[in-house]
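One structure follows; several queries about it will come next.
Missing here is one protein chain; the remaining ones are kept as they sit in the complex.
Per-chain numbering from 1; labels A, B and C assigned in written order.
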Amino acid sequence: MESIKGLKVEKKDINHKTIISVGKEEIGGTRLTIIAGPCSVEDKDQIMNDAKLVKSCGANFLRGGIFKPRTSPYSFQGLGKTGLDMIKEAGKMEDMPIVCEIMSIEQLKQFASEIDVIQIGARNMQNFELLKEVGKLDQPVILKRGLSATIEELLLSAEYIMAHGNTKVILCERGIRTFETAYRNVLDLNAVPMLKSLTHLPVIVDVSHSTGEWWMVEDLSLAATAVGADGLMIEVHDNPEDALSDGMQSLKYDVFKMLMSKVEKIAKVVNKSL
Amino acid sequence: MESIKGLKVEKKDINHKTIISVGKEEIGGTRLTIIAGPCSVEDKDQIMNDAKLVKSCGANFLRGGIFKPRTSPYSFQGLGKTGLDMIKEAGKMEDMPIVCEIMSIEQLKQFASEIDVIQIGARNMQNFELLKEVGKLDQPVILKRGLSATIEELLLSAEYIMAHGNTKVILCERGIRTFETAYRNVLDLNAVPMLKSLTHLPVIVDVSHSTGEWWMVEDLSLAATAVGADGLMIEVHDNPEDALSDGMQSLKYDVFKMLMSKVEKIAKVVNKSL
Amino acid sequence: MESIKGLKVEKKDINHKTIISVGKEEIGGTRLTIIAGPCSVEDKDQIMNDAKLVKSCGANFLRGGIFKPRTSPYSFQGLGKTGLDMIKEAGKMEDMPIVCEIMSIEQLKQFASEIDVIQIGARNMQNFELLKEVGKLDQPVILKRGLSATIEELLLSAEYIMAHGNTKVILCERGIRTFETAYRNVLDLNAVPMLKSLTHLPVIVDVSHSTGEWWMVEDLSLAATAVGADGLMIEVHDNPEDALSDGMQSLKYDVFKMLMSKVEKIAKVVNKSL
Partner (left out) sequence: MESIKGLKVEKKDINHKTIISVGKEEIGGTRLTIIAGPCSVEDKDQIMNDAKLVKSCGANFLRGGIFKPRTSPYSFQGLGKTGLDMIKEAGKMEDMPIVCEIMSIEQLKQFASEIDVIQIGARNMQNFELLKEVGKLDQPVILKRGLSATIEELLLSAEYIMAHGNTKVILCERGIRTFETAYRNVLDLNAVPMLKSLTHLPVIVDVSHSTGEWWMVEDLSLAATAVGADGLMIEVHDNPEDALSDGMQSLKYDVFKMLMSKVEKIAKVVNKSL
């Protein structure tokens, strides 16, 4: 890809790879990163319970939305600061770094320091002013691919962050928009080897958004592990039927536990561990 | 479309239509809105000259980018405040309202009051935090359809703005992303009658981005007028070969002038005037 | 487009254009070709009545499906030979050439000589064996663009026909498949000027399939005329509610008549006539 030649995102040689440390955890090394938790933080009991259970199944990062980018202004928009306090407590209790989406420069300025890994969502992948500000931090950031962003555009958005000084960028494939209506998105696993050949950055896969159906998540998690992803992001919810967002794609714990045991076996074949 | 039933964007009956006033101009009435000017404001002579010439051809709004959402961080990012001062002067000289893209809440707070019509670009169509802030203003805003945004998503993004109080929303079709590589985007003119049947808001077409090729702009401008658009947005540049952005899709003046004379004739057939 | 340099489809210079004669009619000249009629031939009264009425509104070709490419094997598949006899009689009565889709080499061998203009449908655009056989005839053929065929692929499919000797190819844009679900297809009017710049062949637009909604057909017919198409293909049905196929996108006569009067005015602006 000519356009990224010489850029900071570019993989200089076959062994060039970046491992990003977050507390005791690493992203991009031989251990698979498992980021799990509910779509949204909804109340304290829920997130405390979620944290305990995903941890017991082997997840090493806790996710939970506190600001939610919803298509309609009338959908649940997240608990904000209140939710952040809840997930921070849950993360501390279980000794798990937390991953939260940030949607604006204001939120970034107010809350970034309280979040271990900042997530930039698909709809903000080309919110260039936000990318520039994220670039001024020294903090890991998961950059999700836009719904119809090309590989090249994803890398150039990562470059926006790196050009401003922050080198701790994790790329995230999360399904693309196509003509197919049988599922929410099409998981593009071609993106994983392609990105890993072009860039030294870690590449993870958000399996839940890629399918939109909870019963497809296990199969696609195995596929994402087999194809060489550095990590998986999976929505897990104690009670998916009552979730305030994305219940359809959230796993119950027993399903998540089963999934993890299979992921572990696939990981071994590709020289990774849980 | 079930999801917009009862919303502020919804057309309540066949005669429900909103006309938005900007100084002496109106958008959404029987007079076709022509927004023309360079992709980017580059220097004072250029924008003064551009303003004079597009005005003389019949344009009634002056466009010119001062903050540019560029895919690469190393591309020209716009002149910012300096550029704004230039286009303001050009607009005042020619008595034309100015249209400028705003990319963040910060820029909005600093500069909105100096711009007649705020433009929210395709890449920010689902930058919901920005939409909420735009919603707090009492100022016309052009909301561009995202590269792969559905009609429903575009309307729900407009609803974000209206739900926060600002009812002066103009929708803009600007070409969508498809599999086709022969042109930059595919102009989706189906969107115009569909939007006009669903919503009372004005609908304009950015013909330059929809094609990406200057020599296609005239034909598609005639089509957009014929299909019933309330206005056209067209990039015109004194010297396209030297433009700092989007030169390929910018028209020279003589081409723009010819286009305007044909647009006028088509407009008459559909009961509009220039 | 490098891949078509030197091919038979290529436009050699700006004045290179092919006009195809069908009886007293011409396709590709200054008179707009209007191909109208029902989606399917359903019974004799219907097609006789349809022929009379579309002719009276100004159509110069009669369309009507006798073999129908339906997604499900259990949908109405057309009347076949019986239907052909009916539409032939209707065409003769009104002195209009008939346009019918052919779906296989067998049908071609049996019926081509009884049809004035053969139509190759979108789903057969890359049925290369069929294209080769069509190429051996000396008979006009409308080649429809595949649902997700690129401009280049459409031209190379036309080249299949021309390479085998048949130079009477008419290209037809009929809407492409995208992510949008608000309408059946997205009419790609960018294709018209692009094709007309690359090839000397006539280019027509099937407006009915491009939208899938009868109430959008008028607006898009005006747009297709304004953009420079050589002709329009429009589904008209006496009683759309009872049509055996595609009733949703078929026009009643009074709507078609109104449409034709407006198309005529737009045509004049672009130096065409009805």
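Simple rule for what comes next: contacts are C-beta pairs under 8 Å (C-beta built on N, C-alpha and C of every residue); 3 or more make two chains touch, one makes a residue touch a chain.
Not measured: the values here are computed from a predicted model.
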Checklist entry - Can you list the shown chains that the hidden chain touches? => result A, B, C
Next on the checklist: From the list A:20, A:222, A:236 or A:274, pick the residue that touches the absent chain.
Outcome noted: A:222
Checklist entry - Among B:178, B:210, B:225 or B:250, which residue is in touch with the absent chain? => result B:178
Checklist entry - Looking at C:104, C:139, C:167 or C:197, which makes contact with the chain not pictured? => result C:104
Checklist entry - What subunit C residues would touch the chain not displayed? => result 3, 69-74, 103-107, 123-124, 126-130, 132, 147-148, 152-153, 156, 159-160, 163-164, 177
Item to check | Residues belonging to subunit A that touch the chain removed from view | outcome: 1, 148, 150-152, 176, 178-183, 186-190, 192-194, 197, 210-211, 215-216, 219-220, 222-228, 262, 265-266, 269-270
Checklist outcome for this item: Where subunit B meets the chain that is not shown, the residues are 148, 177-179, 181
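To be clear about the criterion, only the chains that are shown with their structure count from here on.
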Checklist entry - If you average the Cα atoms of each chain, whose average lands nearest the overall Cα average? => result B
Next on the checklist: What's the distance between the Cα centroids of subunit A and subunit C, rounded to whole Å?
Outcome noted: 48
Item to check | Per-residue overlap in subunit B, given as positions that touch at least 2 other chains | outcome: 148, 152
